[in-house]
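Up next is chain A:
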Amino acid sequence: MYVILRLEGHIREFYPHLQEPTTIFLSRPATVAEILGQAGIPAELPGAVLCGKLRVGLDHVPEDGQELVLLSPLAGG
Partner candidate 1 sequence: MKLAYAADKCSGCRACELVCALENFSALNPKKAALRVSGHFPVPGRYTLAFCDQCGTCAEVCPTNAINKDENGAWLINGEDCIGCGICALECPKDVMYLHDDNGSVPIKCTHCGKCMEYCPTGALFDADGAILPRR
Partner candidate 2 sequence: MISGYAGQTLRINLNNRQSSTSPTPESWKKEYLGGRGFVARAFWEEIKPGTLPLGPENKIFIAPGPYSGQFLSSSGKLHFGALSPATGGYGDSNMGGHMSLELKQAGIDLLIIEGMADTPVTIVIDNGAVSFRDASAYWESDTYVSERRLKEELGEEWQIAVIGPAAVHGVVYACIQHDFGRQAGRTGVGTVMGSKKVKAIAVRGSKDIPLANPRAALAAGEKFMDAVMKQPGYTHWQPYGTPEVVPWASGVGVMPTRNFQTGQIEGYNGLNGPTMKEKVTEIDKGCTSCAIPCGKWGPGVVNGKVKPQEGPEYESIALLGSNLGINDIQQVAYLNGVCDELGLDSISAGNVVAWAMECYEKGYVAAEELGRPMRFGDAEAAAWMFEEIAYGRGFGKLLGQGVKAAAAKVGRGSETFAMQIKGLEISGYEARYAPAMMLSYMTCDVGGHHNRSWAVTFDIATGRENFEGKAERVVWLQHVRPLYDTLGCCRFPWVEAGIEPSTYADFMEPITGVKWTWDELLTVSERIWNLTRMISVRHVPGFGRASDLPPARWTLEGHVDGPTAGKHFTPAQADELLDRYYALRGWDSNGIPRAEKLQELNLGFCVAK
């Protein structure tokens, strides 16, 4: 099975190999945290993770073929 990882905003610059939506292959269903780990992204880095346009937590398990959008953190004011 697989998920598609898409990075938005300023965190993109840290992952030159993830500039385009990238397929991450999984041997079994995995949590968002595990998928990020597999992609080499610290789990606490994204400002939010969207799956099917809804915000999900790090323990969410996406379905086969879903897209995970990683939003960048804000910088407050």
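Keep in mind that, in the parts below, a contact is a pair of C-beta atoms (placed from the backbone, for glycine too) under 8 Å apart; a residue touches a chain by one contact, two chains touch by 3 or more; residues count from 1.
Per the selection procedure, all candidates are chains of the complex that A comes from, given by their letters.
This structure is a prediction, so every number in the text was calculated from the model and none was measured.
Visitor: If you apply the contact cut-off given up top, which option from 1 or 2 ends up touching chain A in the complex?
Guide: That would be candidate 2, which touches chain A.
Visitor: Using the touch definition up top, name the residues of chain A that touch candidate 2 in the complex.
Guide: Answer in residue numbers: 8-11, 14, 42, 44-45, 47-48, 50, 55, 69, 71-77.
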